[in-house]
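Moving on to subunit A:
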Amino acid sequence: MVADTHGAHRSKFLRDVIADTPDGEKIVHCLQCGSCGGSCPNGAEMDYTPRAIFAMIAADRREDVLTSNTMWQCVSCYFCTSRCPQDIPITEIMYSLKRMAIREGKARKSDAPALAKTFTDLVEKYGRSFEFGIASRYLLFNRPMSMLKSSGMGMSMFAKGRLALTPTRIKNVKQLQAIINKARELSQHD
Partner candidate 1 sequence: MSEAAATKGKLAIYWAASCGGCEISLLGIDTKILDVAEAFDVVFCPCIADGKVRDVEKMQDGEIDVCLFNGGIRTSEQEYMARLMRKKSKVLIAFGSCASEGCIPGLGNLHNRETIFEDSYQETASTDNPQRVRPQSVTEVDEGKLHLPVFYDTLKTLDQTVPVDYYLPGCPPESPRIWEAIEAIVAGKLPPPGAVIGEHTTVCDTCPRTRDEKKIKAFKRTWEVLPDEETCLLEQGLVCCGPATRAGCGALCPAVNSPCIGCYGPNQGVEDYGARLMSALASVIDSEDPEEIDQIIEQGIPDPVGTFYRFSLAASHLRRSKREVAAGNGPSAAAADVR
Partner candidate 2 sequence: MAEKVGVYVCHCGSNIAGKVDVEDVAKWAGENVKDVAVSRDYKFMCSSLGQKLVEDDIKEHGLTRVVVAACSPHLHEKTFRRACSNAGLNPYLMEMTNIREHCSWVHKDRAAATEKARALVSASIERVKFQEPLEPMFVDVNRATLVIGGGIAGLQATLELADAGYPVYLVERQPSIGGHMAQFDKTFPTLDCSACILTPKMSEVGQHENVTLLTYAELEEVSGSVGSFKVKIRQKARHVVFDDCTGCGICVEKCPRKVLDTEFEAGMGNRKAIYMPFPQAVPRVPVIDTESCIWFERQKCRACEKLCPTNAIDFDQQDELIDIEVGNIIMATGWEPFDTRKIPQYGYGRLANVYTSLEFERLCNAAGPTNGKIVLRDGKTEPKSVAIVHCVGSRDERHNPYCSGVCCMAALKLGHLVVEKTDAEVYSFYIDMRTNQKNYEEFYQRLLGEGMRFVRGKVAEVTDAARKPSEQGKLIVQCEDTLVGRQQRYPVDMVILMGAIEPQRDAREMGLKCGISCSMDGWYTERHPKLDPVATMTDGIFVAGTCQGPKDIPASVAQGAAAAARVSGMITKGKVMIEPIVAKIDEEGCSGCRICNNMCPYNAIEYDAEAQVSRVITALCKGCGTCVSACPAGVISGAHFSDRQIFAQIQGALWDAWQPQDAASQDAETVPVSAP
């Protein structure tokens, strides 16, 4: 099936989503069959199912979509993508919506952006992720209560030698940072 790339879509939001997602133009072929929403392990928790989100994108309801919790409930299990009869890269569209929501300051319904930020900050500093660092900083700033609840588990992990207290640093962090900086500059987004 070939996407109609000749006509411009009326919905600016739809155009933006397509531009921001590799193979995103397939979204226009959505049949509204719901196999995505039916397949999603977290589908029951979503404000709108992915199918409904696609209809809203086509209807240019940017605010409703970007402030919803839908994409933040996505666990990247790819069931929707591998089952979609129209081959729409649904998981990737969820990533695009996450990025857009963060950029436009509309990500309200989840702590996921904070987790992501903590994670990538550490990676940019050390080159590797650092579970204890992530857990301590992210939970401390975002979910102090939860930190208390999981502290028991954390202690067991530590006792089993599964929680390192210091990060591993790669040798050529400078090189990685140069790549990241260049990529960030080219992408014109933070």
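Candidate entries met the following condition: all candidates are chains of the complex that A comes from, given by their letters.
The criterion applied here is as follows: a contact is a pair of C-beta atoms (placed from the backbone, for glycine too) under 8 Å apart; a residue touches a chain by one contact, two chains touch by 3 or more; residues count from 1.
The structure presented is a predicted model; accordingly, all values stated were derived computationally and were not measured.
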Of the numbered candidates 1 or 2, which one touches subunit A within this complex? 2
In their shared complex, candidate 2 is touched by residues of subunit A numbered 1, 31-40, 43-44, 48-49, 51-52, 79, 83, 85-87
